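This is the structure, below, for whatever I ask next.
Shown here: the complex without one of its protein chains, the others still in place.
Presenting chain A:
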Amino acid sequence: MASISVPSGAGQGARRVTSLRSVLRRVADAAVTPLDVDDVLDVFHPLRGGRDGLQGRIVSITPETAESATVLIKPGRDWAGHVPGQYVRIGVDVDGVRLWRTYSLTHGPRPDRCISITVKAIPGGVVSNHLVHHAQVGRMVQLEQAEGEFVLPQPMPAKLLLVTAGSGITPVIGMLRNLFSRRVPPSTDIVLVHVNQSADTAMFRDELRAHGAAGRITLLERYDDQHGLLDVSDLATLVPDLDERLAYGCGPAGLLDALETYYDERGQTLHTERFRAQVVTAGAEGEGGTLTLPDGRQVEADGATPILDVAESAGALMPSGCRMGVCFGCVIPLKSGAVRDLRNGALTVAVPGETGPDGVPVQTCISAAAGDCEIGARR
C-alpha cells in the first residue's frame, strides 16, 4: 500500500479503523458470497446505515380528511435530512409491484428523526389510494434523499406571501411547522392564500386556522364552492402589500401559470413548485410510435413488431435469447413510454419519476411499442 503522510495522529487512527473495517467487511462478504453482508443484514436490520439503497418503515398513518392521510416514516440511518419545502421520491409496493412517486415532506426535521408525507387520494391514483386507504403500519418503503429548491431563504425576509392550492399546501405546511416549532418564532409577516375546492376537503384546515387565530400568519381561505375560482388579478385586492412580499406558489399548473404571468407583468419574482404529473398515453392496440434506442437514435416502431426486432433492424446490438418470451435473456429497462405484451395485450408503462430510478425492465422479444417509448442499456 502506498504510504501517505498524515500529519495528525487522529487521522492515522481513523485510517486504521477504516482499514480494519474494510478487512472485516471483506471477510464477512467472503463468508456469505454470492450475497454480500448487506443482503444478510437486511433480514435483521433494514434501517441500518451503509446499506445500498435507502429504506424506511411506516410508523403511522393518520387520516387528514376523508381522502387524505399523513404517513409517518422512519427512514434508514443514511437519511441525510431535509429542508422544509423539499420533496422525497418514495417507492411503494402496491399489490406486490414497486411503484415510485414524489411527495412533499410535511414536517421540518423532527426530534424523532421521522419524516412525513401527506397524500391525497386522487381518483384512479394507484399509489395515492394505496397509501391513504390500504397501506399498513410496519411496511417498508424505498426512499431517495430529499430534493427540491422550493425552500425559504435564510435569513427570512420581513414579509412573505404563500399562495397554495389543493395539495400544494403540503410543502408549505412543512415550512410553517418548522418555523413555529422554533423556540423563537420568526418575526416575518406571513400571508397564506390557500385555495381549495371546499372547506371540507381542505387538508390541514384546522391547523392553519389555529396558526391564523394565534396571529402567527394571516390566513386567507378561498374555497371554490364559496368564493368561486380564484382570479389571480384579485390577488392585489386580497393582499394590498403584494409587491413588498417575497412570493412562493405551489399548486396545479393552471394556477401557477396564471401566477407566473401575473408576476412577470409586474416585474416581480415568484418561487414556484410544480407537481408535474407526467402522463404517458398508451396508443390503441396495434398503434406503434417512435422508439428511442439506448444510443439515442430514434426509429419508428409499429405496434405489432417486437421492439427487439425493431432495434436490431436499426443495427442496434441487443441482448436476446429465445425470442418467444420464455427465457428473460432480452430484458432491458423501458425508461419511458408504453409497450404492449404481444401475447396477451398487457400494457407496461414507464413514467420517469414514477416507475423506479432505472425504468421498468421489460422483455423486448414479446413487447411492441404502444406509443412513443425509450429503452435503456442493460444494467
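Here, a residue touches a chain if its C-beta (ideal position, glycine included) is under 8 Å from a C-beta of that chain, and two chains touch if they have at least 3 such contacts; residues count from 1.
We adopt the following convention: contacts and distances are computed from a predicted model.
> Suppose you had to identify the omitted chain by its UniProt name; would it be "Sarcosine oxidase, delta subunit family", "ATP synthase subunit c", "Acyl-CoA desaturase" or "Manganese transport system membrane protein MntC"?
Per the UniProt record, that chain is "Acyl-CoA desaturase".
> Which candidate, A:A66, A:V97 or A:V137, sits in contact with the chain we can't see?
Reading the full complex, the residue touching the unseen chain is A:V97.
> From the list A:V27, A:A66, A:A284 or A:L317, pick the residue that touches the absent chain.
A:V27
> Of the residues listed, A:A253, A:A284 or A:C327, which one is in contact with the missing chain?
Of all options in A:A253, A:A284 or A:C327, contact with the hidden chain holds for A:C327.
> Which residue from A:V43, A:A80 or A:V184 sits in contact with the chain not drawn here?
From the options A:V43, A:A80 or A:V184, the contact with the absent chain belongs to A:V43.
> List every residue of chain A that touches the chain not included in the displayed model.
On the chain A side, contact with the omitted chain comes from 27, 30-35, 39-40, 43, 93, 95-99, 321-322, 324-329, 331, 343-344, 346, 355-356, 358, 360-361, 363, 378-379.
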